[in-house]
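Missing here: one protein chain of the complex. Every other protein chain is in place.
Naming follows writing order (A, B and C), and every chain is counted from residue 1.
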C-alpha cells in the first residue's frame, strides 16, 4: 500500500525488544491466580529502542508546528511556548512529587499553585480561582456546576436555562447541557456584538446564567458588557465569561470590572503553555467572593508562609477530576507570568491586537472582515466564493499549507459565512505576517487565474487532501 | 536570492531582543577603562527568542541524521545513540560541577572516570587509559607523544620514523608528523592486509612505531598482527593500534593479546555517544604497564573508595588539553557500557559483523567488494564506472540520498578505487538493510538505464549538487 | 517579553493599519472598563526565573514513593521525554488540518490501537483529562445507550473518582449513582445481584480495584448483562500487561488512568484518561477520535473522524463537551508502550506484583500491622495499622519514605488504613528500609 510511514505495529517483529527491565524475584504466577492472567499478550508493537526513536522522529516531521510554521489559528492563541517553562516544569522536585504526598513534602508545588492563583486574581480582579479544570471546556463545566450550586443554595429551582451567544464556542452550549441546563441561543447584531435587547427579552426567572465570550469569537469587545451584566444580575442570573481569549485583555482590563461572576482562562492559550497536539491544557475558573465557597476541592491555603491543601470545604461542588489539576501546566503558566512585569503583560495584549489589525488591514480588500472595524486579538475574514470561481475557505486554507503556513481556524464562528479566523498572537514578527499576507494575496490571485489548482490543494504536503467522509462512513480507529 | 533558509543575521532586526538579563548595579564604565571597551557591538543577530527557536528548528530539518535515516558511514560506526545516556550526562550533579572543584566535591564524576578507565582496560587487556584526548586524532597524537617520550626515556634518539599502512586513516600520518616524526607508508597486499615482508624491510633502528588499524579500514582483521607486533618489537619499535573500529572486536578479542603497546578508542563510535554533527568525541588512549607513566595528567586514582585527581606524575608527557577530558562524553560511554553484560557486549560485535556481511553478500554481484571474503564490521565495495556508463561512486552516493539513505563513506580507503565503504552497525535491523540493498540495486539498474538521472542526483533534497570547487576557489566563510 | 516588536515595528504597523496609536485600536474597550494597574511582582530575568523555580522545587521533598491510588512512580524511558519534547509534537495544535498533521494523527491512531489492545476493545478515543473524568464520560455514555438512569458504583472504586462522578452528575441529576458496599474489599456478587434491576444502566467495576484487589470481572459482567446493564471496567493499563483484558471478560466500556505509561507524577497532572469500548458504542465516544482514510491519490492517511459527535459541530447536542484533551500525555504513553512492547510491559507488571507482595509480607509481619483484606492483589494493598495511618505516613517521612496514602480522609472507617503500593522502581533496599522503619515504629 502507498503510505507515508508504516504504523509501529507494521514495523513490529516478533521477539524484538526495546527497553528491558530486571527479572522479578518470583514470576507473577507465584502471586496471582492463573485465571486472572491474560491468555494472549496485548498486540503492542515489538520494536528495538532505535526503531521507536526513529519511528516517532520521522512521524513528528510530518507535522507543521509552531516551532516551524506560523500557526494563525483563531481562538487558539498559538503563541511561542518558551522552553524555559518546559525546563522548569520538568525539574525533578516538581515532576517527581506524588499527589498524595503530605503538604509538608510538597511545599514547593503548593506555593506555586497558591501564587498562581493570586496572580490570576490580580489579572482578572476576581476573588478566587480553582486550578483543577484540565481544559477550557472543563472549566466551563465547572462554572456551570458552580452556577447550579449557587442557585440551589438560594433554593431557586426555576433556573433551568442558560443563554449563550450564537457566536460562542461549541463547548459553551455543550457544557451547559452537561450541567443539566437547557440552552437558549441569543443572536448577535450585525456589528458582531450580542444583541442586548434580544438578551433582555430572553432573560427571565428561568435564566441561570448568561455565557459570553470576551473578546468574542469575532475578536471584538462586547462594548455593552456592563449593561449585559446588569441585565443578567437584575434577572437573578449570573454572568459567565469565556476567557479563552484573555490574551487580548491581559493587563488592559479586569473582567471583574465588567460584572463577570465566573470565568475560565485557558493557560494553554493566553499563558503560553504548549498545546501538545491537542493538550494537556488547563482551564482555571475564577469567581467572585460570593461564589468562592462553591469552588471544587482541593484548594491551596496559606498561613504564615506554610501551604496546605484543603480537601473539605462546605459548599464546594466537589471534585472535577482526581487530584489538584494539571499542575505541570500550571507550573509553565506560572513561569511565564513571573517573566513579565505589569507593563510587559499589557504589551502582550497590545502587540497581539496590533498584529491582528495589521493582518486585517492588509487583507481587507480581498478577504472582507466579518465586521469592518478594528479588532482585538484576532480578525474574522471571509472568502467570497461567488467572486472567486467558487473557491471556498476550505480551499484557501489547504492552499495556505502549500505556502508554508498552517491554516487559520475556518468556518467558525458559525455565524460568519466562509469564515477565516486569524489570530497571529503577539509573538509573531512583522516579517512573518508580511509573508503570510503575501501568501493569502497570492492565493486570491491564483483563485482567479487557476482555481483548479487551489481546489486541489494541498500539493506540497506529505499527503493530498484526505477523504474525511470515507473515514466517518467506515470508521477504522484501531489496528 | 534563492535560498533554503535565511541566515540568522538576515533575520536580524535592529533592537529586537531574545533572552534578557538583569541590569547590573553599575555599568561597565564604572569599572573598566573606556579605552578597553569596544567601539561597535559585535555583529550578532538580533532576534526574538521565538525567531531563534524557529530558525534552528527549521535548519535542523534540512539534515539527515541517524534518528531519521540509515547512516552507513564506513569507519564512523553510526550506531543508535541511546537517549538514556543523554539524560544521565545532563544530570545536574554531573553537568554543573566545575573542573576546578576539589576532589571531595566531585567524587561522583571521579568515580565514573575511574570505573570507565577500568572497563576500558578490561575490554582491551591494556594496563591503563587516559580519558583526556578529545577525539580519535587527539588520541593518536597522544599515543605518538607517548612513543616519543618512551624512546627519549631510553635515550634512543634514532627513532625518527613512524610506519603507517597505506590503508590507514588520514589522521594517522598527520598525527605522526605533528609529533615530529617522518612518515613512511607500508603497502597492503591484494588481500587487504599489511604486507609483512614490506613492513619488515621498512623496520629499522629509525622506526619509533608502527601504526595499524585493527580491523583495518577494509573491515578486515590483520591476521598477522602478532607477527607484526613481534617484528616491530624486535626492531625496538612500538605497535600502535588505531582502535576506531573497535566495534568489531568488542568482547571478542583484547588488543593487548595482539601485542599492541598503545591504542586509542573512539567513544563516539564504538560506545554510542552521539556525533553531534562533527563532535564532541572522546579518544581515550590505552597503554601497557610499561608505558603507563607516560600518560598525560590529570589521572584519577582510587584508594579505599575515595577518588583523587593526580596532576603531578613523573614521566608524564604533560597535558593534551585543559582539564580532565570530555567528561560529558565519557559519562555517556560509561552509561552505555553499564547497560551491557559481557555476553551482550560480545553480541554487539557479532551483530555488527553479521550486518556488514549481510550487505556485502547482497551487493557483491553489482558492487564488487575490494576484497572478496567475509568482512568484519564493514565492507568496502566498489563502483565500476566502466560498466556503468561512467557512473562513479560519487553519483551513486548522491542518488542514495534521494532514496532516503545517507551515503556510505566514499573514496576511502584511498587504496581502493571508487570505494564505497559501508558500515551498517549492529543497531540497524534486517528490514532497514534490505531496503538499503534494494536502493543500491535500483541505482545500479538506473545507472544502466538512465545514467544522466543518476549523474544529476540528488533530485529530492533541499538543494541539488553543491559546487565545492567554487566554494574553495573563493572562500566565503563568514557573513 | 517574548514579543519581537521593536518601536520601529510598532510604528510601521500602525501606519499600515492607519491608526494613530495603539490606544486607538484598544479604544473599543470602554475607558471605564480599563484596568488602571494591578499588583504584580517585578519580572524575573531568565537566570533569576530558573533559580527561583529551582528554589521552589527544592522545597518539595524527594521520597521513596510507596503511594499509589491512581498515580504511580513508574520508570519513564529517556526516549519518551526526548521524543515528546520535539517541537513538532509539543507545539502543534489539535490536528485540524490533517494534511499538515499526519505525525500527530498517526500517533493518535497508534495510541487508540494500543489502548484497544490493552483493554481488549474495538475503539478508543484520543484521550480524556484523566481516569476519573474518563469514567464519568463512560458512565454518561452508558446511561444514554441503555436508556436507564441508575449506575452502580462499588465502594472498591477510588473514593475520589466516586466524588468526581457525583460532582459531574449533581446538577443534571442523572444518571443517579448508587454505591455498593464492599466490606471484603471487593464487589461481592450477592451485594451486586441484590441491586441489579431494569433501572440499572451500568455497573462499574475496577480491577485491580482501589485496594489493589482483583475483582471477578467475568462473574460481575455476566450478572450485569443478565439484567440488561452495561459493564464499565476500570483498570490500570500496566496491570493489563499481565491480567486478562476487560473486553475479554465482558466489559462494554473500559477506562483507566494512563499516567503510569510514560508520564511523570507531576503532583497529579497532567494525567491521561484512557477510554475504550466495544464497536457498537463507537458513536457514543466523547472527544477526539482519529480514523484511517486515504488521500486523493489513494495514499493512506489519518484524520479526526466522527466529528458529528463533537461540540464544535453539534454544540448543545454533542456527546460531550470535551475539546482539548491530553494529547501529549497520550503520545508519551504510545511511545512508552512501543518501547516496552508486550514483553516489557509484562516485566513491569511482574516486577511490581513481586515487589508489592514481598513488601506486603514484610509489613504484615510487623507486630500490630496486618493486611486489611484477604484475596489476591496486584501491586497495591491496604495495610491496617494499630494507629491512625496518617501518623504512620508522617513518621516515615524522616526515613525518606512516602509510606502510602492514609485512607481516613476518605472514610472515617478507614482511619487506620494505609494504601501501600510498590512499582518496578522500588529497590530491595527501599523495601527493607520501609519494613525496618515500620518495625521501629511498632516498638
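As a convention for this text, a contact is a pair of C-beta atoms (placed from the backbone, for glycine too) under 8 Å apart; a residue touches a chain by one contact, two chains touch by 3 or more.
Treat the numbers as computed from the prediction; the structure is a model and nothing was measured.
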Touching the absent chain in the whole complex: find that residue among C:1, C:82 or C:142.
C:82
Among B:111, B:302 or B:384, exactly one should touch the missing chain; which is it?
B:111
Who touches the missing chain here, B:320, B:333 or B:422?
B:320
Residue positions on subunit A contacting the omitted chain are 13-16, 19-22, 47-51, 53, 57, 82-87
By the contact definition given up top, give the residues of subunit C that touch the hidden chain.
46-47, 50-51, 75, 77-78, 82, 85-87, 424-425, 427
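By our rule, only the chains that are shown with their structure count from here on.
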If you average the Cα atoms of subunit A and of subunit B to get two centres, how far apart are those centres in Å?
48
Could you grab the centroid distance between subunit A and subunit C? Build each centroid from C-alpha atoms only and quote it in angstrom.
20
Would you give the residues of subunit A that are in contact with at least 2 other chains, written as numbers and ranges?
16, 49, 53, 57, 61, 67-68, 80, 82, 427-429
Where in subunit C do residues touch two or more other chains at once?
1-4, 9, 46, 77, 79, 81-82, 87
